[in-house]
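What you see is the complex with one protein chain gone and the rest in place.
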Amino acid sequence: MHIVLQVINPPYSYEDMDSAIKIADAALKKGHKVSIFLFADSVLSVNTKVKPIRIDRNIPNLLKDLADRGAEIHICGLCFEYRGLDIEAATPGAELSGVPEMATLLATADRYVNFAV
Amino acid sequence: MHIVLQVINPPYSYEDMDSAIKIADAALKKGHKVSIFLFADSVLSVNTKVKPIRIDRNIPNLLKDLADRGAEIHICGLCFEYRGLDIEAATPGAELSGVPEMATLLATADRYVNFAV
Amino acid sequence: MKKVLFAVYQSPVGSIWVNEVFRCVFGMYAEDIEPAVLLVRDAVIALNKETKPEHLGLLPLSTTFKYIERYETKVYAVKECLDWRKINEEDIDPRWHAELISEKDLPKLLHEYDTVLWF
Amino acid sequence: MKKVLFAVYQSPVGSIWVNEVFRCVFGMYAEDIEPAVLLVRDAVIALNKETKPEHLGLLPLSTTFKYIERYETKVYAVKECLDWRKINEEDIDPRWHAELISEKDLPKLLHEYDTVLWF
Amino acid sequence: MSLIMVKFSPNGKMLNSLLFDAAMAGDDLLLIQDGVFYAVAKPELLDELKERGVNVYACKDDLIARGYDPSTVNANVVDYEGIVDLIEKNPKIIS
Partner (left out) sequence: MSLIMVKFSPNGKMLNSLLFDAAMAGDDLLLIQDGVFYAVAKPELLDELKERGVNVYACKDDLIARGYDPSTVNANVVDYEGIVDLIEKNPKIIS
C-alpha cells in the first residue's frame, strides 16, 4: 500500500514532523511504500544546515534515514522559495516538487494523511 | 521612548510580522526608538533569499527599510541555527543576538510588546 | 476518480491557508481528481465582497475567481458561520459561486470525500 | 528592577515553548530583572514527574532543574489546570519548586509584572 | 494599568479567555488581527468588559481587511498610530 504523510507546521516548534517520521518508520517496517509531502513551513525539515543542540534530534538526518529506506520526500517548491532555502543543502533524497506532484500523490496513493495546521 | 516588538510565529503563514512592521513604522514616525526581536520561526523574516510571488510583499525588504530608518533588528542566534539559515543572507542591519540581548532589552527598553504564539 | 476536499477553518486574513488551498485545488485538475473547497468558521469571511487582505499588504483572494470560473470549482461554505460573522447572502461575492450548506450537513459532506485535508 | 513574567499555556510535549521560556528566563539574571514563569492550561503537565518529552525523542524538561535551583527561579502553576489534567500534588517533581496558585488569583499576578510574555 | 493585547479569534487558540479574565478596571484591551472578530460577533463579552471598567480598542486596518466597517463595531477603533499611543500610555504590557 502507498501511504502519503503531509506536514505543514514547522519542525522543532511543533510535533507534526516527529509524528510523521514515526508513522513513516512503522509503515516502512510493515512493507508499505511511503511518501512524505512537505508543505508550507514544514519545508524547513530538509535543511541540512540546521544546528540543533547536542542532546536534540537532527530532523534532516531522520528524513535521510527514511529516504535511504525507500521513502520519497517531496518538498513544495514554492514554499521552499518563500523561505529562501537552498536545494543544494536539502537532505539527500529529498526532491523539489509542487502541486502537480501533490495531485499525482492524491490521485494514485492508497492513503493520504494530513497533519492539520 | 524605546519600544521593543517581539515576534515568534513564521512570516507569510501568519500576520504577526506584518503587524509588527506596521506598528514599528508608526512608532518611528512618532519619533520613538524601535527594536524588533525575532524569536523562533520568525527569524525566517530576515532571509533575503526569499522569493515571494510578484504580487506579494517582500518581508526582508520591509525590515531593511525599518533598519534604514534606525530600527534595531535582533535575531535569536540559536533559533537561526536551528533553522539552518545563513547570516550572510540576512537583511542588512539585522544582527545576530540572543537571550543576553533580550534580557538587556527587557531591562532597559520602556515597552516590550510580544506577539503571542 | 478520487474525491478530495480541502477544508479551511482559519481566517483568510492573518493566515495564508485559504490562498494556499485554492493554489492546491487548481492543480488537482491535471489528475483524475474531483476537488472541492469547504470554508467553515473564520474562513467564511473570504466570501464577503468587502474582505480585502491586500488592505494590509497581504496576498489578495480575488486572484482565485478566474480559476473558479474556468474549472467550475465547487466551493462550500457553512451558513451558520456566515451568520455568526454578520455576513448576509447579499454581501457574498457571486464570483465565488459558493454553495451554502447547513452545519448539520457537514458530517455527511465530509464522509463523501476519499480524502479531507484540514487547514 | 523590572519584573518579567514568562507565561506558557501550551503543552510542553508537542510544542517547544516551555523549553524556550526556561532558556530565556535563565538568561534574565545577567540583567537587573526579576523573572518568573507561569504554567497554565496544558503547560502544567510539565510538572508531572512522569512527563517525558524525551520518550518521543523531543528535548527533555529535566535539564532546567539545576538552573531553577541555582537561580531560585520562581515557577507558578495553576491548581485547577493540574486538577483538570489529573495531576495530584504528589505527582509533581519537587525540583520544579513550583508554587500552586488558584486561577482566581491570576489577574492579580499578571498585573504585578511590568511585562508578561505569552507563549 | 496594563495594556492587554488579544490577537486570536474567538475560534482560535484558547489564550483569549485567560486574557479577558485578567482584564481589570483601568486596563486598555486591544483587539488586533483575528481578535477583532470579538468586536463584530461578541458584543455581550465586550459590554461585560466595559462594565468592569476595561477600555476596549480594535485595530482599524484589521477590521477593514476582514470586511468590517470600523464605524459599526462595539469598540474604540484605533489605527497603528493609535496603537502606539496605547503602548506609550501603558507602562505595563500583557501580550
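Labels for the chains are A, B, C, D and E, by order of writing; each one numbers its residues from 1.
Criterion: contacts are C-beta pairs under 8 Å (C-beta built on N, C-alpha and C of every residue); 3 or more make two chains touch, one makes a residue touch a chain.
Because the structure is a prediction, the values reported are computed rather than measured.
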Omitted-chain contact residue, chosen from A:Ile36, A:Leu66, A:Cys79 or A:Val113: A:Val113
From D:Leu5, D:Leu58 or D:Ala77, residue that would touch the chain that is not displayed: D:Leu58
Option touching the unshown chain, where D:Ile45, D:Ile68 or D:Leu106 are the choices: D:Ile45
Selected residue (touches chain absent from view) among A:Met1, A:Ile53 or A:Ile87: A:Met1
Residue numbers in chain A that touch the chain omitted from display: 1, 3, 15-16, 19, 22-23, 25-27, 29-30, 32, 110-116
Missing-chain contacts mapped onto chain E: 11-14
Missing-partner contacts on chain D, residue numbers: 9-11, 13-14, 41-42, 45, 48-56, 58, 84-87, 91
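What we mean here is this: only the chains that are shown with their structure count from here on.
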Smallest number of contact steps required from chain A to reach chain E: 2
Set of chains whose contacts include both chain D and chain A: B
Per-chain CA centroid nearest to the all-protein CA mean: B
Pair joined by the larger number of C-beta contacts - B-C, C-E: C-E
Remotest chain, chain C as reference, centres from CA atoms: D
Shared-contact residues (touching 2 or more other chains) in chain B: 12-13, 15, 22, 40, 53, 78, 112, 114, 116
Shared-contact residues (touching 2 or more other chains) in chain E: 15, 33, 61-62, 91, 93, 95
Graph class of chain-chain contacts, one of line, ring, star, complete, other: other
Chain-to-chain touches, reported pairwise for every pair that qualifies: A-B, A-C, A-D, B-C, B-D, B-E, C-E, D-E
